[in-house]
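Let me give you the structure first, and then I'll get to my questions.
Rest of the complex left out; these chains stay put.
Order as written gives the chain letters A and B; numbering starts at 1 within each chain.
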Amino acid sequence: MDFGVIGYGYWGPNIVRNLAGLDGAQVRAISDMSPAAQARARKAYPGVTVTASAMEVITSPDIDAIAIVSPVWTHYELTKAALENGKHVFVEKPFTSTVAQGEELVNLAEQKHLKLMVDHTFLFTGAVRRIARLIDEGALGNLYYYDSTRVNLGLFQHDVNVLWDLAPHDLSIMDHLIKASPEAVVATGQGHLNGHEDVAFMTLYFPDKIIAHINVNWLSPVKVRTTLIGGEKRMIVWNDLEADEKVKVYDKGVKITSREGVYDLLVSYRSGDMWSPQLEQIEALRQELGYFVECITSGQEPFNNGHAGLRVVRMLEAASQSLNKKGAFVRL
Amino acid sequence: MDFGVIGYGYWGPNIVRNLAGLDGAQVRAISDMSPAAQARARKAYPGVTVTASAMEVITSPDIDAIAIVSPVWTHYELTKAALENGKHVFVEKPFTSTVAQGEELVNLAEQKHLKLMVDHTFLFTGAVRRIARLIDEGALGNLYYYDSTRVNLGLFQHDVNVLWDLAPHDLSIMDHLIKASPEAVVATGQGHLNGHEDVAFMTLYFPDKIIAHINVNWLSPVKVRTTLIGGEKRMIVWNDLEADEKVKVYDKGVKITSREGVYDLLVSYRSGDMWSPQLEQIEALRQELGYFVECITSGQEPFNNGHAGLRVVRMLEAASQSLNKKGAFVRL
């Protein structure tokens, strides 16, 4: 599989390094508009074509698949061009800037019978794979809530707010873990510096009383990456900053024991052991790129395809509408 | 100062113990409707009158001040009776169930020239006193946000939801630290067991782009008591579960350095030392009750008076309205 990579800024080098290490994949061309980025790419990969022109890569007949690792506002145009040129596409999250763009691309990929994968890297980590398995096996019972905090002193973006920058991680993980679809979103937040919101909070209402909440912040003095998942039978705390023991499963719960009278004891607590499963030690991005190559080869549809990317964009777009109206209830 | 204490359940014994240890204060009578609570009170304090009748305590001519440590829905009636009987009142948070009740009591106390204090214990802790001093001295610069998480496997209440149970702590602290008044509130949440919300999130909009957020949850497998306060110059992380080093002050920040073009570097980061000030080792409740006695004696108006309690109830009432309408924007 011959790859072209568009964008060699912060994340691009990781894509190139992992593709280079993958059996059956070779990077043939890299494009970036910055001369400094081009120089870095040339030094690190002497045998690879490096160019300023994305279209040169996209139109190259030697290339089967394109990885698009450029800013969000370029995703639509570049992905469209790549698909139209018959290339499979691996595109950074968030997939597109609007739902309309995403829908068009999904349709185009299907028409062209090309694979379109959105880089939801976290779905390939040992932590998320283990949590998904626990939920699928019913270890948590019915889900109650999903509550994620993702804050740090952030890399300010010029084109997007903190919601579009950080929440795609949480939304893609949530979308993967919770089988149901959210019905509505409420978002609040505030910008303090350059007009874009740097602090934001999202609530998502699901059927069956499941509720999700996401707290993202570019102005936090400390880095936090913690997700609580509450279920009827068990609860999970996932702290992604822990070196070991990232995922802790608590055999704790609460249940209604009687409903006789409003001032009787209605609720009983269950307390038990905590258990931290060993996680697979894998580089998530390598797994994901390997899976992309495998999907192209086998014709299998990736689970993190354009539809998955679109679901995240739909939530972001709705959240933006809600944010602009200071917490308006926006149906999905 | 002779005290009567109404309610000897979970918190009442702490009130009695601290009053008993306070110079110039004596507990003369305790009431509780539960025979078991009465028996415990009698055993622990042989010399004190113990009764089932709150009115017996409230009308006793030997008593100067009443501490009301009973469920929220009884606060209005008991406080009103106490004030009408010429007693100073120390009442548990939340102050009342409705704004209307709170306003009536505040007016009544002022008419009667009696002291009315709401038990916002946290305001008397070493941590909150130190943070307040830092903010007052300008150490944080302009405030950006206040973000608090208060979650645990909770004691389910039969009469209130998690917002009325846990958020009064955060709202009273926030009200004390942020000099401005919030303009509006958005609240979301969900109940899973007995009809009351057990998971809830509140956003408060303040003038000058200050935003506050409160996350309360009765269904968390782990206990979290963490507040982040972001300012222009410095930021604070207050983790109340740390044995030492509860308050950490970060000499970190972000500021706009240029506004030339949207794709130029707009924002610069400042990183620096962290500093954890030593906190006063005081029992907050003892300080607060001593302050109550002092206010009565000196005629000084307590800062945690009925007005302070009312501000918290106003936020809770607005949040409840918002919660019922799934995140409606409710002006304060």
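Heads up, the rule we're going with is that contacts are C-beta pairs under 8 Å (C-beta built on N, C-alpha and C of every residue); 3 or more make two chains touch, one makes a residue touch a chain.
Quick caveat, the model's predicted, so the values are computed rather than measured.
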Homo-oligomer size of the whole complex, from 2 visible chains: 4
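Here is the rule we go by: only the chains that are shown with their structure count from here on.
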Chain centre separation (chain A, chain B; CA means) in Å: 38
Chain B - residues contacting chain A, complex: 144-145, 147, 149, 151, 153, 156, 158-159, 184, 186, 188-194, 198-199, 201, 203, 205, 209-211, 213, 215, 217-222, 228, 230, 235-237, 250, 252, 254-256, 259, 262-263, 266-267, 269, 271, 274, 322, 325-329
